[in-house]
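Have a look at this one before I ask anything.
Every protein chain of the complex appears in place save one, which is left out.
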Amino acid sequence: MDDYLIGVLSNIGVISFIALSAYVLLLTGEISFGQQAFFAIGAYAAGIATALWGWPLAAAIVWGAAIGAGSAILVGVPTLRLHGLYFAIATLAFAEMVRILFELLRYQVLIDGEWVGPNGADGFRNIRYIFENDISSLQFMILIYAVLVATLSMFLLLERSRLGVIFRMIGEDETLAGLQGISVARHKVLAAGIGGALAGIGGGLYAHLTTYIEPRSFDVMLGVHSLAYGLIGGLGTAFGPLLGVLIDIGLLEAIRALAGYRMIIFGGLVAILLIIRPRGLLDEKLVHKIGRMWRLILPRGGRVKLGPSGEKI
Amino acid sequence: MMTTSWRFAVIMMLAFMLFHPQTVLAQVRAKAEVDCQPAAEKLQYDCIIKLTNSRTNEQLAGFDLMVGADMPSMPAMHNVRPVKADEDQEKGTYKARIVLEMYGDWALHLDLIGPVRDRVVKVLRFERDRVGEPTSAQTPAHQRH
Amino acid sequence: MGNAKVLELHGLTKHFGGVRAVDGVDLTVASGEILGLIGPNGSGKSTIVNLICGLFPLTAGRVLFGGADISELPPHTRVALGITRTFQNIRLFGQLTVWQNLWVAQNSGEQRKQNFLPRWLGGSKGARAEIDRMLEFFDLGHKRDELAGNLAFGEQRRLEFARALAARPALLLLDEPAAGMNAEEIEQLDSRIRKMRQNGVTVLLIEHHMELVMSVADRIAVLNFGQKIAEGTASAVQSNPVVRDAYLGTTTGA
Partner (left out) sequence: MIDLVQNTIDGVMIGSSYGLLALGFTLIFGVMRRLNLSYGPSIMIGGYVGTVLYVQYGAGPLAVAGTMILGAAIAGIYVERLCFAPMRMGAGIASMVSSFAIWMQLEQAAILVLPRHTYPFPPLTTGAPLEWGPFLLRLDHLIMLGCALGLTAAIQFALYRTRFGLALRAIIGNPVAAHLVGINVSVAVMLAFAAASAIGGVAGFLVLSVDQQVTPMFGMWATLKGLIAMMIGGLGSIPGAILGGLLLGVVEAHCQWYFGPQIRDLAAYIVLFVFLLVHPGGLLGRAPGSDIAAPRTP
């Protein structure tokens, strides 16, 4: 594989995390314009951990995810009392606050004769872990996809689990979900926490992929993009946001011949797509249909068959 | 169920990740001076890159140098095909022609492949007729990027 | 439990702006009883149901459940205590399957004490089997994997019923369950309600369909303009002149 392809695939992998993180909140019916904040927090936390504290990468990523989840929960508790547009704007305000705070953050340590660390608006250079440990870009890409596959399998498990069903219930009708005995507030905060963790993982990987980060990378543009991925790809399954990322980055790369007109064509396509399918390509109905076809081909074992009066047959 | 053995396994895993020995290679760090000029074609720029060892200030020659670019304002969304820079006669000087996708601030990735691997990042503002310093956070919000 | 009181309403009051939707209603429902709540449109019946399950805060008064004051509890806690309901205009999770609709409702009750991981992942095999049994009981077994939104009207009603029962409630609030049903379906409903009572469920039934209420309810309370104007057995209520004036005489006259 050449460097270019590795670069594109790595980018797709990294951005998938933030798309998934916005998707978790979309499941519960909330729009967040602020997932980029947790992406940034994860990136800075993980970058600081490896570059300044000399942690190994895995620990740094876990640390980034934990910080991301923690801050998402901290913000989620007060803001999730708000709904719809109010919540969306509150997350936007928070994310911009975080971005500006990173513009002000200076935390540099003299390592090996050079100052390393976040340097305000100039960003955080020299996150050199992959060079110091001689990890090639191909290896790092494989690492990204390994984490992504692990995350995705957790997600597919989640979608089939009660928790996933609860998220969807809250997304569809909050009041009714409350009347099924579900603590809506608690589950929403949980969703926010999961979203924060995912964004944090993505951020940590991104920081080590590019080796430098800047506060302005994490502005509203990234947040709205990540929100759009779920909606373009579809809200019916976790593959939806991934499809969205693939369409955005992958397709745009593929139609490179049209370079200058890319966003014009793409913007129009998305607008038309959303007219036809307001809940994205892989929406709930389609996913359900596919699921049924799947079951027809491969009957699922283990289900208890019952007679009309309830006895086992 | 989250039994104690589960918890133990998770804690052990975390502990392993946190404390397993890691090797930090003592290595050369590169420093780069980048000077780009617009080429005749739209969105193409000729860059002259001077690589030096940041400790000893001696020129770094004999590297394979790949020049890629990324837009900090749109992380991971623009993928510029990295180009290989040609080494010049002058020691430690490399030349590359890069093709960007739009005007604005770009972060150039200079990837050194050779005796050691390293990446030097330079943020520059690419405009139609000139290449200059990137916009700073001090300028008013709507004039940035 | 004998004749213990399951639900007690003391001076229940709810004002929406200047409108006194419910105005000082006292009502008790004994364990194992089927209490019918009737009244003309806008008399506050549905508001009472909403207040009992905690959708609105009370203006005044108290709601006791099993002797404990639950007036301040949020809806989901009341469900956990054993109060479930159905809706006048059916409310299902249309984008979830029939089975999933029951799944979450069921676990909210008894499996609450389980550790969080298994509870979120799916619950025990026995619990899953019980859902299937429940679906068969309500004649929905063949629709198990259908999206609830794709069901026919009658099936949606039954599913809603099943969902309310899945949480194993002590008290079931039925808000006009017979609306839009034909005679045969109403007969089925009648027998289902009786069967539930045999299983130890106490029922508060709000209904416009007089025949059903008169046949199935042990006692009937009558509301008018947010106030209780009569309470008693079917025949007592029917012969009550105040009720006749306010309600029966002018509308259905069952």
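Residue numbering begins at 1 within each chain, and the chains themselves are lettered A, B and C in the order written.
Note that in this section contacts are C-beta pairs under 8 Å (C-beta built on N, C-alpha and C of every residue); 3 or more make two chains touch, one makes a residue touch a chain.
Computed from a predicted model, the values in this text were never measured in an experiment.
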Chains in view touching the one left out: A, B
Of A:Leu5, A:Ile89 or A:Ile111, the residue in touch with the unshown chain: A:Ile89
Residue ranges of chain B at the interface with the undisplayed chain: 102-104, 125, 127-128, 137-145
Absent-chain interface as seen on chain A, which is shown: 26, 29, 31, 78-79, 82-86, 88-90, 92-94, 96-97, 100-101, 103-104, 121, 171-172, 220-221, 224, 227-228, 231-232, 235, 260-264, 266-268, 270-271, 274-275, 278-279
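Here is the rule we go by: only the chains that are shown with their structure count from here on.
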Separation of chain B from chain C, taking each centre as the mean of its C-alpha atoms, in whole Å: 65
Rounded Å distance between chain A and chain B, as computed from the means of their C-alpha atoms: 25
Residues within chain C bordering two or more other chains: none
Residue numbers of chain A (touch at least two other chains): none
Parts of chain B lying in touch with chain A, wherever the complex brings them together: 14, 17-18, 20, 22-25, 27, 29, 54-55, 66, 68, 70, 72-77, 79, 81-82, 101, 107, 109, 111, 116-119, 121, 123, 136-137, 144-145
Residue numbers on chain C that touch chain A, as the complex places them: 53, 55, 74-76, 79-80, 84-85, 91, 93-97, 100, 103-105, 107-109, 112, 119-123, 125, 128-129, 132-133, 136-137, 141, 145, 147, 163, 167
Chain A residues touching chain C - in the complex, by the definition given at the top: 157, 160-163, 165-166, 168-169, 172-173, 175-176, 178-184, 284-285, 288, 291-292, 295, 303-304, 306-310
